[in-house]
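The complex appears here minus one protein chain, its other protein chains still in place.
Now for subunit A:
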Amino acid sequence: MPLEFEKPILELEKRIQELKETARTTGVDLEAEIRLLEERLARLKREIYGNLTPWQRVQLARAPGRPTTLDVLEKAFQDFLELHGDRAFADDPAIVGGLAYLEGQKVVVVGHQKGRDTKENLQRNFGMPHPEGYRKAMRLMDLADRFGYPFLSFIDTPGAYPGVSAEERGQAWVIAQSIQRMGRLRVPAVAVILGEGGSGGALAIGVANRVLILENAWYSVISPESCAAILWRDAKEAPKAAEALKLTAQDLLRFKVVDAIIPEPEGGAHKDPERAIQNIKEALLKTLEELKGLSPEALYQDRYRRFRALGVYQD
C-alpha cells in the first residue's frame, strides 16, 4: 500500500517502467526520454523525502515492512534465544526479549513487537503490551544486572494497551515499576526507537544511558490522533497535532530527549530494511563502545543525570 504523499513518485516510476517495456518490445530507442524521466524521478524523491512533514514521518514510522524488533534481532544479532513469560500471569506477545550476541558481545534484549501481517498483529495486539509484558521486561533487566551484560531495548508501540484487563492488573503500576527498574540498572543500557514511541508504554523500556532514534520514528506523550481528538476534538486533525507535538527525531534531539539519530534509507526503513538494520547495528556498537569504560555506579549516575536534566522551565 503506497502512502498518499508517495503517489507522484510511484506514478513516475510506473511510467519509466512502461517506457522501458515499450522500448524492449518494440525496439524503439527511448533512451533519452527514459534518462530525462529518471532524472526527474531523482529530483522528485529528493523533494518529497527531503521535506517530509511530521505527519508524513509518522506514516513512515508505521509503514508495513519496517524492521521490527524480531527483524533486528534476527539480522543484526547472533543466536537470539527468546525467553518467555512474566512468572506471574502470562507471556505477552507484544513484548519479546531474551539473550543474544552482538558481534560476539553478550547482551540482554527486550523490545515491543508489532505483527508483520494482520494475523500476527492481532496475536501481538498491535504491539500494545499488557502488564505482563512489562513484568517480563523487568525480569530481563534483572538478568542483565545479575550477569553484568548490557541491556538493549527496542521501542515500537502505539502505547500500552488501554483495556479493562490491563487496568485490573495494574498497567500504571507496572509501567512505573519498569521505569524505576530500568533506571536502576548497573549495566550499560541503550534504547533504540524503531518506529512508534507511544507515551508511558514506550518510556517503560526507554530509561537508557543513551536513547537512539531512527530518522523517521516518532516519540511523544500521546499519539497525534489521540492528541487531536482531545485538543481539536477531531482525530482527523492528527497532521496538525503531529506538527504541534514536535515528535520528530530532529526535534527530540534539540530537546535532548534523544542522543543520536540513526539514518534511514531514502523513502524510509521499509524501502531497504537490510540497510536500516545495518545502520542500527553500527549505531549500537558505537554507543556500547562509548559506555564501555564506565563502572556500574558510574553507569547508574550517568543515567540519573541524563533524565534529571530534562525539562524546560523558569526559575
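As a convention for this text, contacts are C-beta pairs under 8 Å (C-beta built on N, C-alpha and C of every residue); 3 or more make two chains touch, one makes a residue touch a chain; residues count from 1.
By our rule, contacts and distances are computed from a predicted model.
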Options "YdbS-like PH domain-containing protein", "TctA family transporter", "ABC-2 type transport system permease protein" or "Acetyl-coenzyme A carboxylase carboxyl transferase subunit beta": UniProt name of the undisplayed chain: "Acetyl-coenzyme A carboxylase carboxyl transferase subunit beta"
From A:L140, A:I179, A:L212 or A:A238, residue that would touch the chain that is not displayed: A:I179
Positions on subunit A where the hidden chain makes contact: 160-164, 166-173, 175-177, 179-180, 183-184, 199-200, 203, 206-207, 219-222, 226-227, 230-232, 240-241, 244-247, 251-252, 255, 257, 303-304, 307-308, 310-315
